[in-house]
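Below is one structure; the comments refer to it alone.
Complex shown without one protein chain; remaining protein chains in place.
Read from first to last, the chains carry the letters A, B and C; within each, the first residue is number 1.
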Amino acid sequence: MTKMTMVEALNLAMRQEMEKDDRVIILGEDVGVDGGVFRVTDSLISTFGEQRVVDTPLAESGIIGTSIGMAVYGLRPVCEIQFSGFSYYIFHQLEAHAARLRHRSQGRFHVPLVVRTPCGGGVRALEHHSESREAYYAHTPGVKMVIPSGPRNARALLVSAIRDPDPVVFFEPKALYRAFREEVPEEEESMPLGQPQLVREGDDVTIISYGAMMVPVLEAADSLKEKDGIVAEIIDLLTISPLDDTLIASSVQKTGRAVVVHEAPRSFGPGAELVARLVEKSFYYLEAPVKRVTGYDIVYPLFAREKAYMPDTGKIVQAVKETLEV
Amino acid sequence: MTKMTMVEALNLAMRQEMEKDDRVIILGEDVGVDGGVFRVTDSLISTFGEQRVVDTPLAESGIIGTSIGMAVYGLRPVCEIQFSGFSYYIFHQLEAHAARLRHRSQGRFHVPLVVRTPCGGGVRALEHHSESREAYYAHTPGVKMVIPSGPRNARALLVSAIRDPDPVVFFEPKALYRAFREEVPEEEESMPLGQPQLVREGDDVTIISYGAMMVPVLEAADSLKEKDGIVAEIIDLLTISPLDDTLIASSVQKTGRAVVVHEAPRSFGPGAELVARLVEKSFYYLEAPVKRVTGYDIVYPLFAREKAYMPDTGKIVQAVKETLEV
Amino acid sequence: MPRSEIELPYRIEYLSILDENGNLDKELEPDIPDDILVKLHREMLSGRRFDERMLNLQRQGRIGTFPPIKGQEASQLGAVATLKNSDWMVPAFREALAEFWRGKPRENFILFYGGYDEGGAVEEGRNDLPVAIPVGSQMLHAVGIGMGIQYRRKDDVVMTFFGDGATSEGDFHEALNFAGVFQAPVIFICQNNQWAISVPRSRQTHAKTLAQKALAHGLPGIQVDGNDVLAVYAAAREAVERARTGKGPTLIECFTYRMSLHTTADDPKKYRSEDEVKEWEKRDPIPRFQAYLTQKGLLTDEVVEQLEADIAQEIQGAIDRAEKLMAREVDPLDMFNHTFAELPPSLILQRQEAELDLSLRKEEDRHD
Partner (left out) sequence: MPRSEIELPYRIEYLSILDENGNLDKELEPDIPDDILVKLHREMLSGRRFDERMLNLQRQGRIGTFPPIKGQEASQLGAVATLKNSDWMVPAFREALAEFWRGKPRENFILFYGGYDEGGAVEEGRNDLPVAIPVGSQMLHAVGIGMGIQYRRKDDVVMTFFGDGATSEGDFHEALNFAGVFQAPVIFICQNNQWAISVPRSRQTHAKTLAQKALAHGLPGIQVDGNDVLAVYAAAREAVERARTGKGPTLIECFTYRMSLHTTADDPKKYRSEDEVKEWEKRDPIPRFQAYLTQKGLLTDEVVEQLEADIAQEIQGAIDRAEKLMAREVDPLDMFNHTFAELPPSLILQRQEAELDLSLRKEEDRHD
């Protein structure tokens, strides 16, 4: 197995799916010759040509709108929105059509498209380049919302997203693009959408998170174990929506305590749904209030103040301790 | 005092604010001669003229984008998006600019605009005309999200929204437009944004809701009282975001039980935040899991199946009983 | 070098062949097979009658809000009649006649506006997208389908419909622009019926015509008399031919008129004069075409009379079939069927919840 960055792993997923399936087509701004501003589609154009790796005009609604048409026609467009902060330009198309054409046509049509887009902060970027608004998509019926947390699961989930018969919004935590390498098998590997993963077992508390936050979550768990003897069970959602809460429920029914971590603003954020699900299914097992460690409900600051905005190991450790102390 | 429908009350709010303040300007599709497709801006054009009641071209992003410019210039645009199901066309402008110009300009500019838009179901409408997606706006820092529940508070809240120095998304439950009349004083009346209201006192359970769902909620409370002797305390949020949970907390600390009701899809919906807040602040008072009575996570069906989709008195009664039984 | 005019490849033209007074421009008269001419007439008439019946049904509360077509029969049918079966059609929401031409059963219209999702079904083999209500959003889908056709090296084309109001939406321009860049085989048919609910065409844009919007994207654009089915057909056939032979997209503005209500929820008296409507009644697309066909010997008064009877019966049949379906008890749980290919666990639970709720209701009803 080769050690790959997330960028390389995502590239591999697209390359192999394109080799296997001529319905798979890449569209987006700068995805061709430039290989994407983060190089995720690097050199795909030289292998597959301009017909299959399409540099589009600068128009997000145009990208998603034509992708919907292609998907209805029977292709499998994988389109890139350059930053998730610009994905709101596609929102009306996604909500009104991608998410609904299956229903509207009573099953005659469906829209197997993937919207790949880099999300999240921590890379000292400009305004609109650090946001995490997965909740918008997660709250939209008819759309699946996926966020990987490392090269290997990024590759495997993207493969499944491409094969999925329904629209998938695929957020790529840009802070992880080159943060670390993982063994990624050359041979085909996929992972079902809709299944959170148990990353580490523990008895004292359950930490639920996803995406780039898995890094400080794991660090926090290490620190808690070493310094405080607290053993956290860790769950990586991977698919935010449709959310399967089976694993979360069983874990918290064991540990009795939970902390939820995400970069997104707290209020009406993904963490709220996790708390609500825990209350619905596991109320009587909860021994302490579930804590949310999240971004604040403010405009994401420029990078001089970014560290103060972002959840990090310290904040997570603190929250876990508070959850256990009570 | 005159008995008014919500349509009339909203019209009164705009008329009086326009009389008092020449910065207030109405913009939207069909808001002029036609008086709006629901007649909410009826005859304002004949009083205030085309300069202040502006029929725009059919372009939602254009409406909000020009309104942002007007607001920055010092006016107070009140723009109408014909149905909230089309408000996603404005999402990028709202998120990227209306919600951020104060921050971006470090306080030099602010964006005092109101986006009025009819929301919700129950009126046997076409596709896209029945949705409730307040969570999108509630999760957006820099934007306020308001939903009235009757003629009188609609008028008073709209007055405050118009006067507010920041952008307000004002959802008008179209099912309530002409559903009932209330006494609405001719003299000026406003209500602060950001303050949920205690609608009815009770000791057994707290029901939290807003908008059109207040009707079945109150009906359910009546029925529970009469038939089962259960006395529910009822809270009407009015402002969804920024959410002040003080009243909710104190109520549930008294009753120990809560049911949340909204039309919006359940997952990642507004109810999740309410549950999360209750868990954060009132966990040790909760005697039963908080129940959510909501729309399902599916495409809103056409009206032959609408009744089955919508929360109603029966579902609320049932949820309250389940909450009390445990 | 200094201040000079830039030559653009396209000029905007206007086309009219059979005018409201029955004058025919022989030179331009398109060569259309007799059976197509007769079918066009039949469908126009049938559309007019269907509209009338639906208005009745709506007023009786038997269906909900719907958008009438009256006045736009020629511009819809003249355009869509130039398509092959394997071509694609992407309508807005006022193109029921075009959809019927393509094979949509009339009862589906009634079901749809009667509140039954079933009415949105698109039959296998008919390459049309369903109705798109969000204004301006559907043209991009047509372009994507066109790009798919190019990718598969087919010689099919895509025709998409939209109104004058829709040309103000940004998505309209993104669609024209993508179509231009990729030279996709798309025919953009603008139904300029002069009104977007209460907003007149003159307020929609400062441009003299809608056809000239093509120039922004380097495409040919033409304005045609949309109440002249011959002109619409001729212009559409030319555009279809261009698209089919790889010569790219065209924008056609059909200059027509919405003679009736925007939808049944609308009251046009608030915003337009009776006189204007009367003026346009003179330009009604049906009488002039009927006169033309009569002159050509393809129609007689008796034939028309018989036609009216046939049409009335046909429509009644569609109503009967739809009402029969609507009279049956629907299973509300069907609403869970088409959100995803497969129900995810969270929706299985919600479906169970809905099922339980429905059964409790039934029980209560029994006890009441």
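By definition in this document, a contact is a pair of C-beta atoms (placed from the backbone, for glycine too) under 8 Å apart; a residue touches a chain by one contact, two chains touch by 3 or more.
If you're wondering where the values come from, they're calculated on a predicted model, not measured in any experiment.
Within the full complex, the chain left out of the display contacts the shown chains A, B, C.
Listed residues B:H97, B:K174 or B:R257: the one in touch with the omitted chain is B:H97. Considering the full assembly, C:A211 is the residue among C:M54, C:V143, C:V158 or C:A211 that touches the omitted chain. Of the residues in chain A, those that touch the hidden partner chain are 29-30, 32-35, 37, 55, 57-62, 85-86, 89, 124-129, 266-267, 296-299, 301-309, 314-315, 318. Annotation for chain C: contacts to the undisplayed chain at residues 1-6, 8-9, 11-17, 19, 23, 25, 27-28, 168-174, 177, 180-181, 183, 203-209, 211-219, 223, 248. Residues of chain B that touch the chain left out of the display are 25, 51-52, 54, 56-57, 59, 61-62, 64-75, 77, 92-93, 96-97, 101-110, 141-142, 144, 165-166, 194, 242-246.
As a working rule, only the chains that are shown with their structure count from here on.
The chain with its Cα centroid farthest from the Cα centroid of chain C is A. Centre to centre, using the average C-alpha position, chain B and chain C are separated by 35 Å.
In whole angstrom, the spacing between the mean C-alpha positions of chain A and chain B is 30.
Mean C-alpha position of chain A lies 40 Å from that of chain C. The residues of chain B that reach two or more other chains are 85-86, 89, 127-128, 267, 296-299, listed in rising order.
Residue positions of chain C touching 2 or more other chains: 117, 120, 131, 133-134, 170, 338-339, 346-347.
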